[in-house]
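FYI, not all chains are in this one, though none of them got moved.
First chain written, first letter: the chains are A and B, and each begins at residue 1.
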Amino acid sequence: MLNRDINLQKKIEMKLKDKIEALSRFKTDLYKKDFLLTWEKTEEELKAVLDVAQILKDMRSENISPKVFDSGLAISQFRDNSTRTRFSFASAANLLGLEIQDLDESKSQIAHGETVRETANMISFLADFIGIRDDMFLGEGNKYMREVGKALDEGFAKGVLPRRPGIVNLQSDIDHPTQSMADLLHLKNEFGSLENLKGKKIVMSWAYSPSYGKPMSVPQGIIGLMSRFGMDIELAYPEGYELIPEVVEQAKKQAVASGGSFKISHSMKEAVRDADIVYPKSWAPYHIMQKRTKLLQTNDQAGLDALEKTCLAENANHKDWEYDEEKMNLTKNGDALYMHCLPADISGISCKEGEVDGEVFEKYRIKTYLEAGYKPYIIAAMMFTQQFENPAEMLQNILKKNRKRISD
Amino acid sequence: MLNRDINLQKKIEMKLKDKIEALSRFKTDLYKKDFLLTWEKTEEELKAVLDVAQILKDMRSENISPKVFDSGLAISQFRDNSTRTRFSFASAANLLGLEIQDLDESKSQIAHGETVRETANMISFLADFIGIRDDMFLGEGNKYMREVGKALDEGFAKGVLPRRPGIVNLQSDIDHPTQSMADLLHLKNEFGSLENLKGKKIVMSWAYSPSYGKPMSVPQGIIGLMSRFGMDIELAYPEGYELIPEVVEQAKKQAVASGGSFKISHSMKEAVRDADIVYPKSWAPYHIMQKRTKLLQTNDQAGLDALEKTCLAENANHKDWEYDEEKMNLTKNGDALYMHCLPADISGISCKEGEVDGEVFEKYRIKTYLEAGYKPYIIAAMMFTQQFENPAEMLQNILKKNRKRISD
């Protein structure tokens, strides 16, 4: 190795050491706790997860393998379609040394009335983590995750399971913490620090979409998390497109407590004025989701069809809720950071009329990819901090071992 | 590490060493032999598999990784739905270092007429084990496994395959050895030793279920295995619900040879009297399975529907074959160990009327979870003993290496 390379490597190592040192100062209680809702975690805990994610990302870039499991399963249970979250979870698990096993309910006997309690134990004899995505039914996803958690608690307490597998919420009806935390890490890197986010205006806005029934967990996750860091949050939607009231209440309280502000308004155009960050994204309103859940539960197809028709008609009244060039020009320097969890409904590209204008999206397209790229590391960090009581110490060990991800 | 911890670790190591020492005394011929039917194995061989399973389980509890494969595939082929067996196989393979690949026939060209012989070779170029579940057709599952075995023999002999992958029967039409061996390990631990099982009364009883067509491999596996260890076996079912005659004959012979007994009776209530262990579980009778197989083979849907109707009507005559509190009270001290392969048809919980009363099941629920928890280790032990000529020596090596499953 050349001297130059040795020096470079030492510099990187020093930088990683500094980050780990900073991490070690946080007081956290993440160990052996499921990660279900960001607002159940302290700010220090959220910061610790961000830091671990960034360190794992840096390590991988430097060809250092943070494999801490020699074997073990990470089980994913998706009750909704997913490409990016599925691959993010698989990537995170693989990075740490766990093998992914999908619990595919259509393949399994769960479809035949097996209880949640039993299944949770049956799949977990050698499992370390369970990632669950369950966002289809209002009032169900979060409840289901906690039910699984209780079953695992019992299994561990009674000696059925050698350890209590940790749960990672990969999207529930209430929150989407792997998305919002990835978004926050993106913001931290775009603006330089969490400190720099204070006083920044972020607009979480409803946007028009030709489809219907999109979950509320992304906007709820965004307002529920960004309100922790002193930002000025504006939640904009057409009258009637409310989110779950309790989550909005929570976000309001948090915004004030963190030295920021929280405002609800009903015009995308007005809302984005002077915004530093915009997040235009469609969702189905709370009262519709309530009706929809009941119809789904009673399997009322005629009712569902009628509801969809009404909703699409109502949506169509708000086609001006597209994030276009005119609106972009109203934002801070005409260049607010555009965010999206992807895939976006892009006018003229993925649909005729949608959430965002094609040219505007193109301007920020790569940024949205970068945004998404944090998710695998956020998930890995959620696992890592659940696994190790002292994550900083373990990261230090990994750095010392310097195990190569790819042989060289 | 504290002195206390060092002492504890030494104790555990000593205990594991003792178990490995005991294992090393068995004379076995498990090396490079498929595991298809328990009655093809000697008692020493069965004991060796139980011991290896227990040692692997203890090692994992102590964070010792018994990974012996650096790479390699374990292929699972499920011709029937399965959650628990699928995850057990995946867990076992992963524990030893193999990656699972599902041979999903609906996805593959097998559905288009490819021969068994060819497919067996095509998937096995880098495979170490194939786990097969094929329990739907009477006279087919076991036959299919042997056909695959022969194809692999040929492939290895002719230089197509670098090694002969081992086969593990994950449930056939005849036997379900991973289930029955897990059940036996559970009994060994519940009663303290295999020796203690001598003279114990175990009742394998048919039970009512609102569904139809359940395979006979579980009851056959139970009587075929438990009859090896000097237990008093009572097989109870309503007249007409016979199992495969050859398997029952085999169990009878074995029971006598091992110093136990074997009895067939036709009342659950009478059978469970003074039982130490009860295993109430529904199955479809032999003569029905014969008819059903023919109808399935000729794709006679009308015939199948008619048969199902007749069977369900016949089943409904035996709703009193539910394991309830009254029957439980008749067992030894009113507390016979209740067993089930899960999922059970639980009256008032998973169905209106079923195999077992809800409160009775709840009393033994955790025990059935513990019972199921042995299966991954039984499967791993079946692989391990097929792989290594001297499993005790290899386990000793693993202990010496002390590779951690989770970094610490």
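In this section, contacts are C-beta pairs under 8 Å (C-beta built on N, C-alpha and C of every residue); 3 or more make two chains touch, one makes a residue touch a chain.
Because the structure is a prediction, the values reported are computed rather than measured.
Because all chains derive from one sequence, the complete complex can be expressed as a copy number, which is 3 in this file against the 2 shown.
To be clear about the criterion, only the chains that are shown with their structure count from here on.
Note: centroid distance chain A to chain B, computed from Cα atoms, is 40 Å. Looking at the complex, you find that chain B touches chain A at residues 60-61, 65, 67, 81-84, 86-88, 90-91, 94-95, 97, 99-100, 342-343, 349-351, 366, 369-370, 372-373, 375-376, 403-407.
Within the complex, the chain A residues that touch chain B are 68-73, 99, 101, 103, 107-115, 118-119, 121-123, 125-127, 154-155, 158-162, 387, 394, 397-398.
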